[in-house]
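Notes follow once the structure below has been shown.
Here the complex is missing one protein chain, while the rest keep their positions.
As written, the chains take the letters A, B and C, and residue 1 is the first residue of each chain.
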Amino acid sequence: MIIVMQARATEADVEYVSRRIEELGLTPHVSRGTERILIGVIGDERLVNRDQLTLLPHVEEVIPILKPYKLASREFQPADSIVSVAGVPIGGNEVVVIAGPCSVEDEEQIVTAAIAVKAAGARLLRGGAYKPRTSPYVFQGLGEEGLKLLARAREKTGLGIVTEVMESSEVDVVAEYADLLQVGARNMQNTKLLRSLSKIDKPVLLKRGPAATLNEFLMSAEYLLSGGNHRVILCERGIRTFVEYTRNTLDLNVVPAVKQLSHLPIIVDPSHGTGRHDLVVPMSRAAIAAGADGLLVEVHPAPEKALSDGEQSLKPAAFADLMREVRCIAPAVGRSVASPAATASGRESARTV
Amino acid sequence: MIIVMQARATEADVEYVSRRIEELGLTPHVSRGTERILIGVIGDERLVNRDQLTLLPHVEEVIPILKPYKLASREFQPADSIVSVAGVPIGGNEVVVIAGPCSVEDEEQIVTAAIAVKAAGARLLRGGAYKPRTSPYVFQGLGEEGLKLLARAREKTGLGIVTEVMESSEVDVVAEYADLLQVGARNMQNTKLLRSLSKIDKPVLLKRGPAATLNEFLMSAEYLLSGGNHRVILCERGIRTFVEYTRNTLDLNVVPAVKQLSHLPIIVDPSHGTGRHDLVVPMSRAAIAAGADGLLVEVHPAPEKALSDGEQSLKPAAFADLMREVRCIAPAVGRSVASPAATASGRESARTV
Amino acid sequence: MIIVMQARATEADVEYVSRRIEELGLTPHVSRGTERILIGVIGDERLVNRDQLTLLPHVEEVIPILKPYKLASREFQPADSIVSVAGVPIGGNEVVVIAGPCSVEDEEQIVTAAIAVKAAGARLLRGGAYKPRTSPYVFQGLGEEGLKLLARAREKTGLGIVTEVMESSEVDVVAEYADLLQVGARNMQNTKLLRSLSKIDKPVLLKRGPAATLNEFLMSAEYLLSGGNHRVILCERGIRTFVEYTRNTLDLNVVPAVKQLSHLPIIVDPSHGTGRHDLVVPMSRAAIAAGADGLLVEVHPAPEKALSDGEQSLKPAAFADLMREVRCIAPAVGRSVASPAATASGRESARTV
Partner (left out) sequence: MIIVMQARATEADVEYVSRRIEELGLTPHVSRGTERILIGVIGDERLVNRDQLTLLPHVEEVIPILKPYKLASREFQPADSIVSVAGVPIGGNEVVVIAGPCSVEDEEQIVTAAIAVKAAGARLLRGGAYKPRTSPYVFQGLGEEGLKLLARAREKTGLGIVTEVMESSEVDVVAEYADLLQVGARNMQNTKLLRSLSKIDKPVLLKRGPAATLNEFLMSAEYLLSGGNHRVILCERGIRTFVEYTRNTLDLNVVPAVKQLSHLPIIVDPSHGTGRHDLVVPMSRAAIAAGADGLLVEVHPAPEKALSDGEQSLKPAAFADLMREVRCIAPAVGRSVASPAATASGRESARTV
């Protein structure tokens, strides 16, 4: 941390601030510039409440030097983490595609979807049982019944299942069924939920909030990691901007940015990220080209009858086209996409968790 | 709802879409322009899943005409709602100031703060017991112990208490102590929490999420109203933008916009809204000038020792200054600010809930 | 400037960077923390190209300490600047209202508007002759003919005139007629135009770009100041955000933020800032309460027939209401609003330019 003193700060002010830094168990280091005096703070700044320094007399600004997260950082763990979900490694050489409907609606729908996405090459099945919806007047998901139907689809296809959990009281029931528990974008900073999920023995898919900075995104991952759950997969799904032609602005820049700062795998959801089925294919290609470890794609047997998110869902045939395109792009970045029956293995240097 | 057909749509397409509209229990009304054919949908469009029409063949766009919320709209209830909190009416002629520390830290701190804010003219006491924090490594609130300390401060000062509830499983315990339950910005779309709060007999303070549109904000209110809780107070607390000089961008435009579209009271939180104690006073004045029904202000006896949000907290003396300024501004917009002992009464035409 | 070295940087790297700093004519000051080595750069960092340090080996980050602007800063000039426009001081105790139509359309329109706004208490007349429009198919302004009509309205009413200049080749002709030359939001970073305006003997109204940070805004002012024109007035007119209920998001937070960092006066344009005539009055009140030195308001004798921006224009009667409200608010913040004939005088401590 660097403390910038105001131009009018006196030596007495500098001494006062220095003493306060010492009282907090840290060491001050004064540097006198031509226009400002700076005080470097030596020690682990993550343990200090920044405001306790900002508000001291004649302090102009307090600038953090270290990233606020530790366990999520690549500095802490240089090798890529590979997270295994129902036997499918995410974060290794293989680009993993997760697909399925926004909501589980009935057995026929979810089983049909599961068979279709498996046939096209998806490795895991997604489907929502607990649905956070903007409007109280629309379908809110089947709840535990939906989880059972997902389990049914898993039995029939062998695909591991990915589904959202909305609050800590439901973690146990969702964990009983799911292979990968999803934290939705609206819940990225639901710290109670994150704490509960940090205690379970199942991997977690953490979606980025629509207004989350990268620091905030990785700090939410840090809740999971610091609580003891190291099986964390990040997911970019669009941020909120002024742009009018997409529901959200899928921000692919975050993919290489995460790869530099963190060892965690990151996948991309082009369906929520754009809100438009006709942009899903090009943005899926782009996500993989940017370095994403996988995709999360909405596929519905009959999108025009879907109870939620039809506009951004692909029909099975369009999803098969997407998989064909993905199979062209992945090798161009040195990655593979498994054919349905294949088993993938991780990178040599990586650490499977 | 208006369905815009693509330029190349044929009469057969128009008929197909019209039939589909009829199957949904609505009536189509075709209008032929020079470049496009439009189909008006007559009936309650809120009950239709828009995607079910968007995805029909040769549909270019589906434009909603009605607002998605109903109970929250001024069209539904033309008179202002006045929500009574521990006997203090919010939404009437009086501009109500709620003040106190970000977090409850110990008995001395909260009681000192309560006495100070009451002396300056605050009508309700705020203080967090359950704290959603960005970092897992910092103070997360005292939990139920914090609620007890708030109750202690209420006993000593008579001020009603306002505190955050973070998930549905905690609604009961928080409702036992609080006079007004706050839904934090990060939880604005936590639909489980909203549903739980819609069933209790206590008013709710709903903070706007940092990326929430006005439609989304009022739809979250709609969750509370449609579940049966009509005692809803809205709160603007800053949105996320590119701006660098404030932590959030306090968006005062939403105040008159809400007043036109909704009957619900709206207050403003300039502390979170700007993140800077030195902007709290001017933006408090501006909020009232824009028509806000009250303020939510962070006040701490010793901000430089606060366990959270010190940088945006006022000292008691600065808060007393703020109250003096507020007492100058309110009459300029035809509103009053109660002196500590006063009792306020609502507007004639309003409906107290 | 602070250079943060990467964790793996060696002493040799530190020495290399230090030597490079010395070559740039500055002095390095090394500070060894527990996790990072920092190098403070002593000297005027504004003269150094930051990238020349960022790209040195094993540099993690370069953090600027000083603001990039100098002449615009309050540190450079502690007293408020008061800018006199046709005898009307802006930035002093008086809140100055500038009003008139978006575009000059014909003599009757501009003269009618001028008489009406003067009668209501406006001190200067606005009107566009050169119009930057989003669409090439709509009215683009009358050009020099519009300037002549403005001069006509000035003759008839005595009101000084404010009008936009769009490029450097037109500075002379606009300066011949205008009392205050406006740089539109789209041109805030048109550096050729700024340089031309820095050489004239007329004051400049600099509108904030819709995506401009405060640093960028003040740096554009710095172009004017460093070129020799000290008569600069800033204007907030809304930023671009995700918000859907206003055309732009009027950001009043910038008003007190500018007041802290700069000595320049700042006025607010609630017409463009909201794009809605029904929000102009509440946001005008709020602007003054936040500390604005004036308002820029669109008024049209018949907005429904206006050739541009009708939706955000007030009719003369609504503008008279606005002036009444402004006259209530200004005294509540210790400011005055002149009645039409009055002459205002500046604050004691201020410096009229």
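The rule is simple: a contact is a pair of C-beta atoms (placed from the backbone, for glycine too) under 8 Å apart; a residue touches a chain by one contact, two chains touch by 3 or more.
Only a predicted model underlies this, so the values are computations on that prediction, with no experimental measurement involved.
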| item | value |
| --- | --- |
| Visible contact partners (per top-of-document touch definition) of the missing chain | A, B, C |
| Residue among A:Val17, A:Ala129, A:Ile239 or A:Leu295 touching the omitted chain | A:Ile239 |
| Touch residues of chain A, complete complex, unshown partner | 211, 213-215, 239, 241-246, 249-257, 260, 273-274, 278-279, 282-283, 285-291, 325, 328-329, 331-333 |
| Absent chain, residues of chain B that touch it | 2, 4, 7, 29, 31-36, 38, 40-44, 63, 65-66, 75, 240-242 |
| Absent-chain interface as seen on chain C, which is shown | 46-47, 49-52, 54-56, 68, 132-138, 140, 166-169, 186-187, 189-195, 209-211, 215-216, 219, 222-223, 226-227, 240, 277, 303-311 |
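The definition used in the following text is that only the chains that are shown with their structure count from here on.
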| item | value |
| --- | --- |
| Gap in Å, rounded to a whole number, between the CA centres of chain B and chain A | 27 |
| Averaged-CA centre spacing for the pair chain C and chain A, given as whole angstrom | 40 |
| Residues within chain C bordering two or more other chains | 241-242 |
